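Removed from the display is one protein chain of the complex; every other protein chain stays in position.
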């Protein structure tokens, strides 16, 4: 666990911003859960509740011009990297004001401007892509770094190992952040996965670090270390962040998934709410009062409500937009 | 290096058979090199000279009903597993008496009867296949084991890691034998490959053993240990066998490859000829005289010559055979 | 074409019919095993409940390593197992394409017929309503170009069960596509096991004016359109190939011989689709039968977008089929 001492390493402003983003993710996801049940959200929806500290801790260690690739469980990464909830919500509603003008949806929201350069529905699919942006940045002499987020289940995809190998040999500024929430869909990952994921980088000569993924400060410090190495040209790092997802694998799983997680296990992890833990530390450090905390929460809640309104008022794209954006056409000057 | 003591672990008959097979491989490959230069061999040809101890040591630890999957550099594996040089030669000539009736050629010779269940032109392609036969054998309650041969270059393919993971979790009787000849085509493997290959199994909870791939006895004993584990239900093993290929990556490479291997390196490895080393040990152990050794060599040389004659006299398949063997047709009773 | 069972008029879901086929095969042959990610629970449903009856070794969860477990089936089948793989979503074939196209499809042929590889790869595929680009692919056209894979794509619960039985009994790699949206459709399915031979199509509706060859989820659409157009005096014959490799061209050509007009509806992207293949083959072999230009109905050549109105614009609609029929009749 991060100690009081750890708080010394981050500024108060940063800490408050981190808490705010964690709350923003939580409230956004909770709203989606409700909207899904009401039939308001088309397609598949995978929520990030419980894992907020990973994305926020990791992205808080990045510069704005650093990059991430995200996953099917991606909303948290996007918010942590600066995405606006109203444009995200519009995307989830399939509206023209969404980040992808409605073409992407929950599993594919990206914003290249914000350094979100790929959100994948293919498990493991983003790992080579983020390794590639790190390659380009290093080749072009920039000092940007890329974080590749992926799950414990994705750690069994071959591209994970291939990417670690090439990142090691080419000393690429990429940080592999494995979000180990214990489950690969509805199966405990231990039944499918040999050994400890964090150990998988050792034979590649890549440092691996296991982190409490519910401790946003620990997460941030681990990623900061990895970022320093990467910016210094010392190559990649693997970070395994242990956490838990509060919601189901996807919204609507109760239709078939049954009770695949022990109640006690769920309760135990909810006890360890990363937002509560961090908020309480900030309060006890005197950086925030309970009231201020409540105010932040209220603000974020209402911004999520506003996002729903924004999304509902945004029009659907014109049907013929379906035929646009396949190819960049130089003559149109599209970038 | 294997010591005199190691010889105690194998019978004289076995030892003589192993030497004979190593010589068979060498003479077969040397003949191919000549035939290739004369334009007698269609297609790509990759030779196994210098690496004979790996295949022979490994396969000598197997029962006839055990299985292997092989690679583009596969002739040695096949001979070690009992394939006849005349039917192999006929296959390399594209004739109807070849193991695959001319359909496969150098990179795809298989004999399911002999337990050779796949020879791949796709680097790494055989790794899942051999993992699969091990799965079936274990599922069906048999005690057969499968050796998967692959190169150092192949160790960067994702399926290698995926297969190790599943073999570990399912405790499959498969032995991953990496033939590290130092080169991935014309590039030193160290430039492309992080760390030591033998270490790649550790995070999967799979024992890894580095073996002198030029010492046929060491190879055999290592594989025997792996076979015992596998037959006992204790799961897979990774063996990295260090050796060197005497010939080029493929025959004909001089047209473009240039001098990519230092002369001294080549000379040094030729000094360490695995056949000479083993033959001399058998002679000094009193298991064989120099004359007997020469006689074996002469026999194998002439059997290779006979194989060429056999192949040349075998007809090409009828052209319409090209349209056969796509699907097993129950009505034809084809298996 | 197929005599429906007389012993029952029990109506069940398509996905249940697939499951009954699988259950029957697991019962019939103990070498049959079913593997895949979470096949124990089964998000789509075809394997749901099977693990309870056949145990976790015969209905076995795999890690997310598609290339490897698709390839493992090749080795396993070569030595006596009859693996059935649930690949869950059609585009996941891409991850495993080498093991499918270079290994499973080629090993028997390359070996000169030494081995047979009884494997079934099944998957739910095609657009299912805002699943977006990576979860809406229908890669059957790609796989048709790979020789060595039989391919089935049933359109009714009855066919779904009978084709599953044949697929598992077949001694070759068979890819079985369940068009996602058909999973929840219902139809009469006998309780007993029965099989529908691979390579035999079915006339789902007889008609005289135009032949509409429809595949998978396009079949109910074509039938619905046929019903409507009947009222306008247009008699539409709907031919369902059911198997895409081998394709029942005898049946298709026989129908075109009678109608002289052809529309092919494929639930896939247009370029190099099954629709293209069928139009090309019928034109090549039956040019003189055709009274007008055959027409294809398929998706626009873009990935499937997320937003409902965009998705609708891309995929096939009843009105696309109506327009195509009107065009061939004009």
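Letters are used for the chains, namely A, B and C, taken in the order the chains are written, and counting of residues starts over at 1 for each.
The definition used in the following text is that a residue touches a chain if its C-beta (ideal position, glycine included) is under 8 Å from a C-beta of that chain, and two chains touch if they have at least 3 such contacts.
Everything numeric in this text was worked out from a predicted model, so none of it was measured.
Although it is not drawn, the missing chain touches A, B, C when the whole complex is taken into account. When you scan A:132, A:151, A:203 or A:236 for touch with the missing chain, the hit is A:132.
When the missing chain is restored to the complex, the residue among A:22, A:159 or A:257 that touches it is A:159.
The residue touching the chain not shown here, chosen from C:133, C:265 or C:316, is C:133. When the omitted chain is restored, the residue from B:111, B:184, B:201 or B:237 that touches it is B:184. Seen across the whole complex, the unshown chain contacts subunit A at 67, 69, 98-104, 108, 110-113, 117-118, 120, 122, 125, 127-137, 139-140, 144, 146, 158-159, 162-163, 165-166, 169, 324-328, 330, 334-335. Summarising the interface, subunit B meets the missing chain with residues 42-44, 91, 94-95, 98, 100-108, 120-125, 153-154, 156-158, 184-187, 191-193, 253, 256-258, 260, 316-323, 326. Counting the whole complex, the residues of subunit C in touch with the unshown chain are 91, 94-95, 97-98, 100-102, 105-106, 109-110, 132-134, 137, 139, 141-142, 144-148, 245, 268-269, 271-277, 279-281, 283-288, 290, 292-296, 301-303, 305-306.
Please note the rule applied: only the chains that are shown with their structure count from here on.
Look at the CA centroids: the one farthest from the centroid of subunit A belongs to B. Chain centres here are Cα means. That of subunit A falls 46 Å from that of subunit B. Here the CA centre of subunit A is 36 Å from the CA centre of subunit C.
The geometric centre of subunit B is 40 Å away from that of subunit C, both derived from CA atoms.
In subunit B, the positions touching at least two other chains are 158-159, 162, 165-166, 169. Residue positions of subunit C with contacts to 2 or more other chains are 62-63, 65, 67-68.
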